[in-house]
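Read through the structure below, which is laid out as structure tokens, and then see the notes.
Complex shown without one protein chain; remaining protein chains in place.
Coming up: subunit A.
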Amino acid sequence: FPAFCHQRPCSLPERGLLLLMVLVFLEGSVLPLGAASSPDTSHQTNLGDHQGTHTGPNSTKKPFPVLAVEYDRVQIPFEISLWVLLASLMKLGFHLIPRLSSIVPESCLLIVVGLLVGGLIKLAGEEVPPVLDSRLFFLCLLPPIILDAGYFLPIRPFMENLGTILMFAVVGTLWNAFFIGGVLYGVAQIQPANPSDLHQLELLPCLLFGSIISAVDPVAVLAVFEEIHINELLHILVFGESLLNDAVTVVLYHLFEEYAGVGTVTLLDGVLGVISFFVVALGGVLVGAIYGILAAFTSRFTSHTRVIEPLFVFVYSYMAYLSAEIFHLSGIMALIACGAVMRPYVEANISHKSHTTIKYFLKMWSSVSETLIFIFLGVATVDGPHAWNWTFVTVTVILCLVARVIGVVGLTYVINKFRIVKLTTKDQFIIAYGGLRGAIAFSLGFLLNQDHFPMRKMFLTAIITVIFFTVFVQGMTIKPLVELLAVKKKQEAKRSINEEIHTQFLDHLLTGIEDICGHYGHHHWKDKLNRFNKKYVKKCLIAGERSKEPQLIAFYHKMEMKQAIELVESGGGVKLPSAMPSTVSMQNIQPKKPPPAKPVERVLPQLPKGREEEIRKILRSNLQRTRQRLRSYNRHTLVADPYEDGFSDLLIKKQRMVELEKKMSNYLTVPAAPPDSPTMCRARLASDPQAYSMKPVSDSVPTIQVDLASPQSPDSVNLLDEFRHAGQQQPEVEDQGLMMKPPSGPSGPNKPREADEARDQQKLMRCLSDPGPSADEDEDEPFLP
């Protein structure tokens, strides 16, 4: 693609732009045409029928209509599909134009497109469809985004910063709401000389407006922050805040809306409001957690019906959202809780393909939803109704900024007293600047009743202005500002096994030190929860052997799996596309020297030469082909010292995988790596759920224990004994759907190989025809890491 650009400068981007324009025009024209044509066709058919029945038996037979147009029947699904198609094509278009997407965030472009489409529709003289209908928004467009966010929420940083996040979400939003509402009321009341519309504004509607406009919007935050790749802490702080402030918004909104008609709010109402807040928040979380556990439990039994596994995840989550909405609890928190709770257990139970399916469906839906939301925002802006009031709007915009800054600074001052890793001024600036408003505010405003709130139009105008301001101005400038301030960026999440080992080690170390200090702190409780989880919960919710698998081993298997997939995808036999190609192999690690006491070079000199030859011959006959084939690899070259125990199981495994992948490569579709769009980045860099990895194969890994040190027993006999022994140890492997049971063959050298083969085949079967995950960076986030 870049090469093209060089040869024919700017032809492709220009084409892309042209395509974009054409699409927008098409869209704009089809929709009103669609609306216009339906009454015509129905009219025609009516006429036709009428004529037919009227003329009766002596009517001339109409020729059979070979082609008829009946738009009415399919109008609604047709228009919906058209919108979705437009949204997706827009997304495509933006990424064909390389420079544009790096300067302007996607959300801005989409709003502009929405404006264009809305404008076109209006020009065509048609009624703009009320696209940002609140029901549509809250029930269809919002849940996928929130579920995507909740399912892939990085639990560890979230929990570590929960106190800070809650402070910002609850106290910060409250402060914003009351400050903005109060000051707006004050401003509205001044200028008694020339009475304006503003004087009609009472306190309660002001406060309601304040509460609507003060909430940081998760959709907007996600859209903008995805592209700036900021460090994990800041990202989770702003994003977590945007998710958790939903409860506050819900309570405040209902409280003020309820009493706006009456006109006053008493102290009792205030107290009830506070109680209501706890009910809403905790109730939402509880509902979500219940559905999450149900989903996890269900997934335990899906080993025979793998195809519908993803369905359970989606349906349970949506049910959680809807159930919370029934009781006016916080649906967003329910969704987050459901996703976060179910994930570690579901991931351990479902197949690899289901895992990929879930990931891709969530990303797809949330991406489409987000695109649609921004386009609809644009369309709704054109639609109006607007009531522009300079004072109100400008004061609102300024107040939003001021309140946010004061709130963040003030809260940070308090929070830093309790935090160990303090928030610096730079951090505070980003947090304050990242407080974007979005479509949720608009929808909430849209929901307002015109009778109770005569100033509704003015509110809507102001809300839209604030949204535009935050998304355009703040959204576009945050990236250069981040660069300017040299804020720490997100590190490439290449989780190495060393980091994983040491993360675990640190956890235990810090818990131990805390215990020695006698201080029951953060680590102590985390450790307790982990142990509770391991002992009781995992046994309930995870099927089979995997419930006992320790986290480190799970991680290791996952890495092996990933490498296996990479191996398979690269066509096998080629140099591995590893980040740091090196020529280091196991051989370099395995100590050639024996433990320090023994002399150098030869491992065990006690053995007579003839013995050695025999052993070497036996081993060579088993491992000959492996060595030759594997020599071409780098990382996985296991041309290790055959007299070192333990390595040979790895050897056999790798050898089997090589053979298998040669067979399997026929069935695989090796895809192109997905482009680096923000949503794909989200898929890649966002904390990826723990990939399903095989059941631990280590249970009965047959080891060729060539015990050379013991000169007494003939080693060839030992070998065979080991094989037989290992073969018998093989456990009953559970049915895993597509699986090849290891054939109960004859004992001897063949058996462990086949066992391994079966196991490896299981591994590969599970990842077959699934092109996705290997390209992505998986960030392992177990339950309570």
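Quick note on the criterion: a residue touches a chain if its C-beta (ideal position, glycine included) is under 8 Å from a C-beta of that chain, and two chains touch if they have at least 3 such contacts; residues count from 1.
Keep this in mind: contacts and distances are computed from a predicted model.
Within the choices "Calcineurin B homologous protein 3", "Collectrin, amino acid transport regulator", "Vacuolar-sorting protein SNF8" or "PIGU protein", the name that UniProt assigns to the complex's undisplayed chain is "Calcineurin B homologous protein 3". In the complete assembly, the contact with the undisplayed chain comes from A:524, out of A:229, A:254, A:328 or A:524. For subunit A, the residues in touch with the chain missing from this view are 416, 420-422, 424, 491, 494, 496-499, 501-506, 508-524, 527, 531, 548-550, 552-553, 556, 559, 580-593, 635, 639, 646-647, 650, 696, 698-699, 701.
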